[in-house]
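Left out: one protein chain. Kept in place: all the others.
Presenting chain A:
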Amino acid sequence: MIRKARFERNTLRFPQKDFDMVKEGIVSLGIIGVAVVIVAAIFGAPYRPAITNQEIANQKPILVMQTAMGDLDGQGEMAAYGPPYNNGWHGVAQNIQSIGPFSPQTWWGTPYHLYTPNADVITPLTMLATASNDTPLQAAIQTYNAASYTQQQAWDNNFTNALNKATVQNGQVVVPSGQYGPVQLMMNDELALAKSGLLSGALDRETNNGVYRWNIQNDLLFLQGPALHQYAKTIDMRGGQWGINHDEQAYPGPWWLTPYTFLYQVPPGSTSPSGDEIVAYTIAILFGLLVLLPFIPGLNKLPRVLPVHRAIWRDWYKRLETTNACASCPLATSCNKEFHGPMTAAADHEIPACYDQTTSVG
């Protein structure tokens, strides 16, 4: 019997009224359904076509070469990123976040194996050379691979510097003549591959171990950096512009991420190199507080002193008043304070028992 009492709905102690839960559910489904379908039919949903490496190659061919050179010579962001993709360039990682010694980014090692020279340049070019039976390209790749590291770096540096003076003529990137070894040919072919639209496929093929195309990691990592950033900036999508919080203009975005996005607008989220980690764990702590609210002393009593519940249950409190429930109550003054006064709650020892309506049905 004791166990039964545990599960009894204690709200049965109150006077009850008729209520049709099934009808409420179906009416609610009807309202929401009609509203959603009408709004969807009128406004549609936001959509902005994805950007491809092909588009970037056609619009900003120098940018594609600069990205590819950064991947080849190790100066690019992803080449030196660090976990979970790699261990940086020659063991020096650029993007490891930590709060003191707390660096969860390193816990998993490097499960995704991104070695950018091969992933983004050598492998796609090798595939291109094989597919098109391109002997000069094959020779160039062999020359590059066979050269000493110092020699490779010299060619890379020369060509990277030359790209700063490059011009685009008839869609081709023209650089001053210099000591580029096989790198210039390789970059011209990398650009041609990107322009053809096949570079993304080659990059994704690498990520997916040569089979299905679910994992677009390398394609996106090649695109990211300047290409996507420049575009995102024009539509206010960058982190410091509340980026993720909004969507295509005039449409509501993921506004439920507002607290999270807000933390990126203020220090240390906006300034620290470990901003992401700080923001993530701040949100985790705040969410923990929300979940555990019932158990947090003080916070769990907060709604009692805020006057909002008086508005929510105003009918109930009004009813107590109109039925004169407090007529014989020695603590009627406290009752009034509780339900009508400013933010003053009756002290715990002043409990007006006359408010208990559980015995009378009406």
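We adopt the following convention: contacts are C-beta pairs under 8 Å (C-beta built on N, C-alpha and C of every residue); 3 or more make two chains touch, one makes a residue touch a chain; residues count from 1.
Everything below uses one rule, namely that contacts and distances are computed from a predicted model.
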Protein name, per the UniProt record, of whichever chain is missing from view ("Branched-chain amino acid ABC transporter permease", "3-isopropylmalate dehydratase large subunit", "Multi-ubiquitin domain-containing protein" or "Menaquinol-cytochrome c reductase cytochrome b subunit"): "Menaquinol-cytochrome c reductase cytochrome b subunit"
Of A:Ile122, A:Leu137, A:Leu198 or A:Leu221, the one touching the omitted chain in the full complex: A:Leu221
Absent-chain contact - pick from A:Asn10, A:Asn170, A:Asn209 or A:Thr322: A:Asn10
In chain A, positions touching the absent partner: 3-4, 6-7, 9-22, 24-25, 28-29, 31-33, 35-37, 39-41, 43-51, 83-84, 95, 97, 103-105, 107-109, 111-112, 212, 214-217, 220-221, 223-224, 228, 231-232, 237, 239, 243-244, 247-248, 252, 254-257, 274-277, 279-281, 284, 287, 290-295, 300-301, 303-304, 306, 308-309, 312-317, 319, 338-339, 348, 351-353, 355-356, 358
